[in-house]
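Heads up, one of the protein chains got dropped from this complex, but the rest are sitting where they should.
Coming up: chain A.
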Amino acid sequence: MKKHLSLTLLSMVAATVAMGSLSAEEAGHQEIERQKWSFSGFTGQFDKAQLQRGFQVYKEVCAACHGLKRVAFRNLVQPGGPEFPEDAVKELAATWPNQITDGPNDEGKMFERPPLLSDPIRGPYHNDNEARASQNGALPPDLSLIARARDSHREASWYIHPFLMLGDILNAYQEGGANYIYALLTEYSDAPADYKLTDGKYYNKAFPGHQIAMPPPLSDGVVAYQDGTPSTVDHYSHDVVAFLSWAADPSLDQRKRIGWQVILYLIVTTGLLYLGKKRIWKNIKH
């Protein structure tokens, strides 16, 4: 009887999950697939080598249009990030194609100079209008916060929803933005026959509305990795998304490390306080 009941329950859950995914597809929502990340969950940390590769992809591909203005060159050196050697980053900054406008100098003139370690990683455009003018009216967003400024939602019936929420909280799921960007980078395709694509736009299943102004940025072999990682779109996408996740949340490693210390301290203290409370109340019925 008990077994029968649990089987029924199980099949009900399976049916509702199936129904949930069905209704999501009917509504035209593309379910964003969840990727495996080294930094996901409550113990996850960034993988230094992956962040370094990710920065390489950013530098050689994304930086052609997108800035990273909230990240300074010095951040590439600090712990918890790609941790490039300081000398290498100094050299990188000195040769960065997008210079810093500084001044006024002694003659009262503004001038351009190469960035220092303390300067932000600037994109090619001085302002949004310049960007739009050279991108057919489209604005390539700054990527400093993009991994946190995007999200991917799961569609589910109202009675399944609370369990998904609880699962996400217990698994410390925070990678909605990372999964979305990964999907965006990898889900370019030809538009279906019945889809009217505007001229100069590209079909992308992950993008809301499915047409995006950014041409497919990655193709196999476009970046030459030094460490033997296969040069595929899949690897590029994972690496650059990891890098952007770090750029948006540079204190992640430290946050989770301190988090565990805090949680363990609190659990032990709660336990001790509980024992103390039990002892204090021992002779009192309550």
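In this text, a contact is a pair of C-beta atoms (placed from the backbone, for glycine too) under 8 Å apart; a residue touches a chain by one contact, two chains touch by 3 or more; residues count from 1.
Just so we're on the same page, contacts and distances are computed from a predicted model.
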Q: If you had to name the missing chain as UniProt does, which of "Cytochrome b", "Protein-methionine-sulfoxide reductase catalytic subunit MsrP", "Tryptophan synthase beta chain" or "Transketolase family protein" would it be?
A: "Cytochrome b"
Q: Could you tell which one of A:169, A:193 or A:224 touches the chain left off the display?
A: A:169
Q | Chain not shown: contacting residue from A:53, A:150 or A:238 | A | A:150
Q) Which of A:34, A:48, A:70 or A:90 touches the chain that is not shown? A) A:70
Q: Mind listing the chain A residues that contact the chain we can't see here?
A: 42, 70, 75, 144-145, 148-151, 158, 161, 168-169, 172-174, 176-177, 208, 248, 250-251, 254-256, 258-260, 262-263, 266-267, 269-270, 273-274, 276-277, 280-281, 283-286
